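All protein chains but one are shown at their positions in the complex.
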Amino acid sequence: MTVDTIQPEKKEVGSFKMFQAMVGIGIICALAIVVTYQTTLPVITKNKAEALEKAIYKVLPGAQTRKNFQWDGQKFSEADPSDHSLKDVIYTGLDANGAMVGIAIEARGQGFQDAIQVLYGFDPEKQAIIGFYVLDSRETPGLGDKIVSDAAFQENFKALTARLDESGKKLEHDIQTVKHGTKSKPWEIDAITGATISSKAVGNILNHSAQYWAPIIKAHIDELRTH
Amino acid sequence: MFKKTLHIGTSPHIIGGSSTDQIMRNVVFALLPVAAFAVYTFGLSALLLLITALASCLLTEYFLNRWIDKSSPLSDWSVTITGLLYGLTLPPHLPLWMVFVGGVIAVALGKFIFGGLGYNVFNPALVGRAFIQAAFPVAITTWMAPFLPDRFSHIPGSTLTLPFLKPVYDITSGATPLSLMKFEHHTTDTYNLLMGMTSGSTGETSALLILLGGLYLIARKMMNWRIPVALLGTVYLISTVLHWSNPDIYPGGLFMLFSGGLMLGAVFMATDMVASPITPLGATVYGIIIGIMIYVIRVWGGLPEGVMYAILFGNAVSPHIDNFIRPRVYGTGKQWSKS
């Protein structure tokens, strides 16, 4: 090889040129993203609402429609049902006549592998949990993930007492998970054999969440009804 | 024509009496009483399980060695130990097809892949068990009650499950002392633990027989006594101190010592010659590390028993332990410096 065949180094590209290229490509990319976002947004919103509604109607038997309420620390106010970014939102389920069937509440906590996210139905009249649905979990397949499907375990949440004590500040009895086959009180959860840790995690999540929400709901029940 | 060859060898020219083969054979002898007692405790199912575990390990070793054209496929007894130990760590009525799968994994992935005896990083028997634990978590945590009256006449349905099918359990199940402790805060009597009157894995019930086997090997200088002593001492010490500080939460030292697979693991598995450190200090450190891990997993972890994972962890760090405490050769480098 001779020196002639080696290509001379390219001329330094000016910073304006670089700027131009980056901005140009940036604009093309931004356009592509905006177009996709606008086209898919209605479908995604619909999908998300359907998934949530399916879960709400599962934990509140008899509910036909739902309303979102946001808790701001003082009172409940009705929230936009399509906004998924809001915090501290609970859902009221209404039957065909518009009467409230119950309240669906999201809760999460540490499971055996990772956080478990659940939705449960709370009946303020009976002061009991009336439905339970696992939104997301990574529990061990075949063991811990029975909390999602196990029929006997789901049976626990048809009427799980979460009654407030006289002070109205906390539950009269903590929700507790007990060994399989030893459930004797209405506030106890019968654990799944071989999945004691996941069952206990569910009990803790429900207890923690109910301790927080039940007093608030009791004190502000009118705000949830009148809207 | 001369057919004579002159052997030229380097030192050492005088070697000790005990060969690998001899040591391995004696370990098998030391394990036999444990296996026999296991069969007496759990009956036919334990016998079939041990035979299957042995057969799967031996067959895998044989075929893999044939495949790479090794002249003598089953030259030493080490794979027999692997098979026996692997079998002894399993619940007695585990389906035989699962036992077979784990045995193949133990030898193929635990030993052969690394280059055979002498090169394995982990104890092969525990690799097989770890695979079964991860693949079939339900089957391996279902225990049968000991001393069932019909244990010599009736083979549990689960043992004979057809390959790839779920086991169906038709006999009384039992809970291990450790899960009783973890989930129900119920401590089992130390005498029962020592004599092996409890449910658990096939070979982990009688602490006394395991200890006798270990003493035999130590007496014949075929086992590094520092590892089991450091390991058991650590577990006993931590649990006694914590038990003394809060007896409601932390179980006592003797219970921790004699329950579960601790004895079997400390005496026969942590001492695996290939996967443990060679220096005396290294062996002690290794035993202490495993002891701490066992305690942490058992008491604060999610699982009732942690011996298997603790030993595998110990295996993984053992080359580093040796490396770290390697004695400095006089005149070379500074202390602690890398050579």
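Order as written gives the chain letters A and B; numbering starts at 1 within each chain.
Everything below uses one rule, namely that a contact is a pair of C-beta atoms (placed from the backbone, for glycine too) under 8 Å apart; a residue touches a chain by one contact, two chains touch by 3 or more.
Here is the rule we use: contacts and distances are computed from a predicted model.
Asker: With one chain of the assembly withheld, which option in "Ion-translocating oxidoreductase complex subunit E", "ABC transporter permease", "ABC transmembrane type-1 domain-containing protein" or "N-methylglutamate synthase subunit B" matches that chain's UniProt protein name?
Answerer: Per the UniProt record, that chain is "Ion-translocating oxidoreductase complex subunit E".
Asker: In the complete assembly, which of A:N47, A:Q64, A:S77 or A:Q110 touches the absent chain?
Answerer: A:N47
Asker: Determine which one of B:G110, B:P146, B:P167 or B:P277 touches the chain that has been left out.
Answerer: Of these options, the touching residue for the absent chain is B:P167.
Asker: Considering the whole complex rather than only what is displayed, give the residues of subunit B touching the chain that is not shown.
Answerer: On the side of subunit B, residues 95, 98, 131, 134-137, 139, 161, 164-167 touch the unshown chain.
Asker: Touching the hidden chain in the full complex, which residues of subunit A are there? Just list them.
Answerer: Residues of subunit A in contact with the hidden chain: 10, 13, 17-18, 21-22, 24-26, 29, 32-33, 36-37, 40, 43-44, 47-48, 51, 136, 140-143.
What we mean here is this: only the chains that are shown with their structure count from here on.
Asker: For subunit A and subunit B, what's the span in angstrom between their mean Cα positions?
Answerer: Between these chains, centre-to-centre, one finds 44 Å.
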